[in-house]
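Here the complex is missing a single protein chain, while all its other protein chains stay put.
When the chains are written out, they are named A, B and C in that same order, and each has its own residue count from 1.
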Amino acid sequence: MNQNAKQFRFKSELKQLLLPLFSLVLALALGYLTMLLMGYDAAKAYQSLWQGIFGSRNAIAESLVQTTPLIFTAISYALTYKAGLINLGGEGQLYIGAVWGSVLGSRLSGIPVWLHWILIFAAAFAGGAIWGAISGLLKVRFKASELITTIMLNYIALEWVSFCVTNLPFKDQTAGAAPRMPTVVDNVKLSLLLPKTRLHSGFILALLVLLIYYLFMWKTTKGFELRVNGQNPNAALYAGMPVKHNAVLAFALAGGTAGLGGIINILGLQYFLTEGFASGLGFSGVAVALLGNSQPLGILLAAFLFGALNAGGIRMQTAAAVPSAMISMIQGIIIFFAVSPYLLSWIGTQLISGRNRHNLSLQNQLPPESAQLAMTTDRGKSDPEKSR
Amino acid sequence: MKKQLTVLLSGLLLLSSLAACQSGSSPSATTTTATATTAEAEQATTADSAAATTAAAESSQTAAASEEEIDASTLKVAAIFGGAINDGNWNETQYNGLKQIEEEGASIAYLENVGDTDAAQAARDYASSGYQLIYLTTNSYQDYCLPVAADFPDTTFVSINGTVNQDNYISVRIADEQQGFMMGLIAALLSESGKVGFVGGLEINPIKLGSSGFQQGVDYANQNYGLSVEAKRINTGSFTDVNQAKETAISLIEDGCDVVTPMANDAGVGVMEAAEEKGATAIASGIGQETSAPTATAVTVVKDVAVAYTETFKAYRNHTLSGSSTVETFGANKGVVYLTDWLTDASQEVKDRVTEVMDQLANGEIDIDLTI
Amino acid sequence: MQQETEQTKAARPALQMKGITKRFGSFTALNQVDLSVNTGEVHALLGENGAGKSTLMNCLFGMYGQYDGEIYWQGEPVRITDSQTAIRKGIGMVHQHFMLIPVMTVIENVVLGMTDNHWVLDLKAAARRFTELSQTYHLALDPWAKVEQLSVGQQQRLEILKSLYRHARLLILDEPTAVLTPEEVDGLFEIIDRLKAEGHTVIFISHKLNEVMKICDRCTILRNGSVAATLSISQVRNRETLARLMVGNETDLDLHETDCHLGSQALLEVKQLSCRGDYGQLICKQLSFAIRPGEILGICGVDGNGQRELVECLTGLRQAESGQYLLGGRELLNCDARQLLKSGVSHIPEDRLKYGLAPGMSLEENLILADYKRSDFARHGWLRSGRIRRQAMALCQRFGVRFSSLKQPAAELSGGNQQKLVAARELDRQPRLLIAVHPSRGLDVGAARFVQNAILSMKRKGTAILYIAGELDEVMEMSDRILVMYEGQFMGQQARANYDRTQIGLMMAGTPIS
Partner (left out) sequence: MEGILNTLTNFISADVRTAVPLLLCALGLVFSERAGIVNIAAEGLMLIAAVSAAIGSAYFGPWGGALLAAISGLAGALIFTFFTITLRANQIVVGTAFNIFAAGLSVTLNRRFLADVTVTGYPLRAIPGLSQLPFVGDLFFNWQLLVYLTFLGVPLLQFVLYRSNLGLKIRASGEQPRACDSVGIKVNRVRTGVVLFSGILAGLAGSYVSLGQASTFIEGMVAGKGFMALAVCVFGNYTPVGAMGAALLFGAADALKYRLLTTELGSYYQFLNMLPYLITIISLMLLSHRSNKPAASGKPYIKE
């Protein structure tokens, strides 16, 4: 038993490492094939992709620039996911946070910069948090599926932003400017990490938030409560944890994080909010979180992977004329394979078609969650609210 | 079951890809771009960006030294589009402009559907891989690309509808308001119900200008021809949601507007279709739009930005592009805004009035209020 | 003539299983098991919990895709990889957890998955046929009732009828009596006799010796995954032989009872407690009882008579309608679980995977589940990983939890070790009140004894203990007092001094005895 368990651990850890790499390679290979068949110069495409990611000081900077916001939206999903909830509303939360943040960022001046920063971040966090908390409340109060409410709130947020950039009192009133919110005052703009690139200190903040995420989730009692709830809501009830409050809290924190991501992108990169300045970040964040298995390090790596692909994608298009749409296809494929824990064992069984072998390998690969599912499938409804 | 699935899957992949190969109509643009860009990409990949720029710099300096026209074939021109190059409107006409530049011998490259944020990086990429002339096709890029222009003094940036004019960053203004004005005028003249509708897309300045132009066009008609036509102007907030544009137009028509006009790039098609289905009259705002409303389209008020491209390109070759601090306006005067032949038989009176006003616009005898 | 065919049938076995082996990952559930069942006999499959009885039958019924070994049905070699094959061969199984869909009607459940269904269902015809069938076997059931409204006994009948409706010749009954009242059990036995008379073959899974002795012709005994013996009941002299075969080495069946004086006045007092069940029906009716320090109060009764709900009320998982819940004089009614835990209530839950554990989380995290906020595990909201690890290590050693790493997910542990983990956590809290529900369920004898001894040691420390288990014998041997619960009420109580099985049986069947 002990021996087996050790093997199990080793195996599973190996898999944890192997699978994403494997799926990355697989996805790139499929992408290569598709490009060839579409009549593009695939080799050149990947060459320029690489150039666009690591080719120059600027390229690396760009990759990191693209990485930064993904870290926030990814945490926004991961935090709720760990707590057993689904938050597809990262984008909406990000926008709302950015709106309130840039309202303060462009208005107040003449106060000490540190205070100004605090106010801006507070506003952004609060904005996102409230927006997120709505879904949480709807969930615990009305049992409204957060899956849907978060998506709907995304659309509502986007409309609200569209209003803000085109209407008083929010819009930028300088003549001839594209629809946007006023530029933030100079002294709150984040400093550049690398001169002559766009890499701003927001990246450091992202790493900081990632660290906080880790400490909170794995080192505090609240984080513990959230994770227990994610693992087994009944156990949370059994241990007398405030399940409903925690659900709302999780959504609020997630939303707040996304909001921070929004404002940091503004203070460091944009300097003013435009409609669609963060389009797609929400769902990419989901992908990143899942690819990174909601673990801090995993998120960092996955975020960099996606950020790099975005950055390199542009070069791929300028240099090899491959539409950057190709990139999102590749990203999609990567996730497909990366989130399929049985992929390797399945391929194994396709190669060695021995039924018992199949069964065995599957059993060995059974990760905790689905193991739990397997054990509880016949228990049917296990709704924590029911017994209340 | 798994076996079957895999077979099916691989089959599917094959199918889709095969279909892809056999596509007879591959836009020649992309292929040429590919070949054209191969060289630069090499350069970009081997030499690092700095080296590339210096190379570019030298070439343009040598050109500057000798006063005669720069040979087009030595030039590399890039354009960054905010939307799809096949939107039958704003972007497409600019794409055509780029094509005309290519026909003059320059090698071209372009990016589509580039978000405001990515524009800067795209511009940087082109500049660092030795493109001398870069077109920025929407004014929302300006704020992001000005710093880039500062970093690459030897590359010239042409900002369509930009507002800034400084050494290597040249802005040209497209007279959207004139297009709107003509649409409004024609709509007013054609309207029998006394209500005309305008459907705009995203609420960006060009659209706003067009919209206010439309209003002024209607007012002009009301004043000068004793009409009393009401203009209803609506923005949908989207350049892509066709159904939204269509439904909006339909509700306009049902509200009593018998002439509708789109100014919403891709989504404009929806307005045309609405007019066609509901038996209203449509005034197209781009070449090709009339095809989706063959019977309903009265006339197309074209805003052919291509002209701005060819003009600026010529100026660049003659070293006359930069310098002026005032933003030049491209409108009826430059033949950017013009009318196609009438597709429905409007009364001769109407036609005459329209042509008359058109000429006045071209000669600058009518000035349109640009405050929005 | 008829007689003769019966004879010839009886001559050759209806079913033979040879060298059946089944592994789950690293764990071998069955190892080279042989089983032979004759036509028309009632064959008992005996064994402790976790001996592999159900696993073997699930193999036979094709619930697992794969297994090693051969199965011969009516002499033909068959490979049963899915239940469809099994059903087509005429094998029917009544699972321990009924395979019924609560939200659907009886008849829908019956016809579900029938291969000869028409594309459009004719439920009326099916209902007619079903009613006839149920009459021939005297198992009246309303075909249009929703399953969630049926009593447990009725659901079991439905399961049997489901198999008969599919023309099953061999019926597998997996621990059928576990959920039944004594009289319902008698009813079931009649049914089994009728089935036998009709020429059906029955495999009767149980660990209750008296039942086996009563109705079975032969029995096969499994002990942790392999056959201990196969013998015909007539040969068996006394129960102990069977018991020994089941348990293996002779275990002392009485726990050395330490005579500790029970405290004078009650530590726990429950008065007039009432609560509603999941579907809003009144499930606990005016329950009153008291437990003194150092006393073990056993509650026995057939599952589903309100024990679960009672426990949930006492542990803050369910709102009580009315009543009092005094622990050391403090009113705790409808406090949430957190407060209850704080005030010294420990709970070994009935279903450790549903409540007791967070399967994906590490052992050490599971060990602080109930007390993660206690000062020695957390300070100012920060977990103190050092102490937590030391604590976990200590507990796992003390309770003999077999693990590879404290960081490994609890889901990786075997059932027994998971239960030990829960027990370790709950007992280590030095509770004033311990509520233990089926604490030995699914444990091998050794582990069960271990947990029970641990509980007794708590008794010595003066904890008040509420002990609930399915096994009457278990409850009797552990408790100082027994309350018998039936339909949400106490039918009466018995002190350890004068236990009377028959009376308890009567009470479990619903006859109150003061």
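To be clear about the criterion, contacts are C-beta pairs under 8 Å (C-beta built on N, C-alpha and C of every residue); 3 or more make two chains touch, one makes a residue touch a chain.
Just so it is clear, the structure is predicted and the values come from calculations on it, not from any experiment.
**Student:** List the displayed chains that the omitted chain touches in the full complex.
**Tutor:** A, B, C
**Student:** For a quick check of understanding: of A:Ala45, A:Ala83 or A:Val286, which residue touches the chain that isn't displayed?
**Tutor:** Considering the complete complex, A:Val286 is the one touching the chain left out.
**Student:** Could you tell which one of A:Ala74, A:Leu138, A:Leu190 or A:Met217 touches the chain left off the display?
**Tutor:** A:Leu138
**Student:** I'm checking contacts with the chain that's been left out. Which of A:Phe22, A:Phe54, A:Trp117 or A:Phe163 qualifies?
**Tutor:** A:Phe163
**Student:** On chain B, where is the contact patch with the chain that was removed from view?
**Tutor:** 1-2, 5-6, 8-9, 12, 16, 20, 23, 25-27, 30, 84, 86-87, 113, 232, 234-238, 240-244, 246-248, 250-252, 254-255, 266-267, 269-270, 273, 291-292
**Student:** If you put the missing chain back, which residues of chain C would it touch?
**Tutor:** 24, 58, 61-65, 82-87, 93, 95, 99-104, 108, 111-115, 117-121, 162
**Student:** Tell me which stretches of chain A touch the chain missing from the display.
**Tutor:** 38, 86, 88, 138, 141-145, 147-149, 151-153, 155-156, 159-160, 162-163, 166, 283-284, 286-287, 290, 323, 325-333, 335-336, 339-343, 346, 366, 370, 373-374, 377-378, 380-381
The rule we apply is simple: only the chains that are shown with their structure count from here on.
**Student:** Please find which chain has its CA centre nearest to the centre of all protein CA atoms in view.
**Tutor:** That would be chain A.
**Student:** So, what's the distance in Å between the C-alpha centres of chain B and chain A?
**Tutor:** Computed value for the inter-centroid distance: 35 Å.
**Student:** Mind checking the centre-to-centre distance between chain B and chain C? Centres are C-alpha means, answer in whole Å.
**Tutor:** Centres of chain B and chain C (C-alpha means) sit 74 Å apart.
**Student:** How many angstrom lie between the centres of chain A and chain C, each centre taken as the mean Cα position?
**Tutor:** Whole-Å distance between the two chain centres: 44.
**Student:** Could you check chain A for residues that touch two or more other chains and list them?
**Tutor:** Not one residue in chain A touches at least two other chains.
**Student:** Okay, in this complex, where on chain A does chain C touch?
**Tutor:** Against chain C, the touching part of chain A is residues 1-2, 4-9, 219-222, 224-225, 227-228, 231-232, 234-235, 237-242, 355-356, 358-360, 363-364, 366, 368-369, 371-372, 375-376, 378-380, 382, 386-388.
**Student:** Mind listing the chain C positions that touch chain A in their complex?
**Tutor:** Its residues touching chain A are 23-27, 64-66, 68, 97, 99, 102, 278, 312, 315-319, 336-341, 347, 349, 353-361, 365, 368-370, 372-373, 378, 381-383, 385, 402-405, 408-409, 411-412, 414.
**Student:** Show which residues of chain B lie in contact with chain A when the two form their complex.
**Tutor:** Per the stated touch rule, the residues are 2-3, 6, 13, 17-18, 20-21, 26, 30-31, 33-34, 37-38, 40-41, 44-45, 48-49, 78, 109, 111-118, 120-122, 124-126, 128-129, 138-140, 142-143, 151, 163, 202-205, 237.
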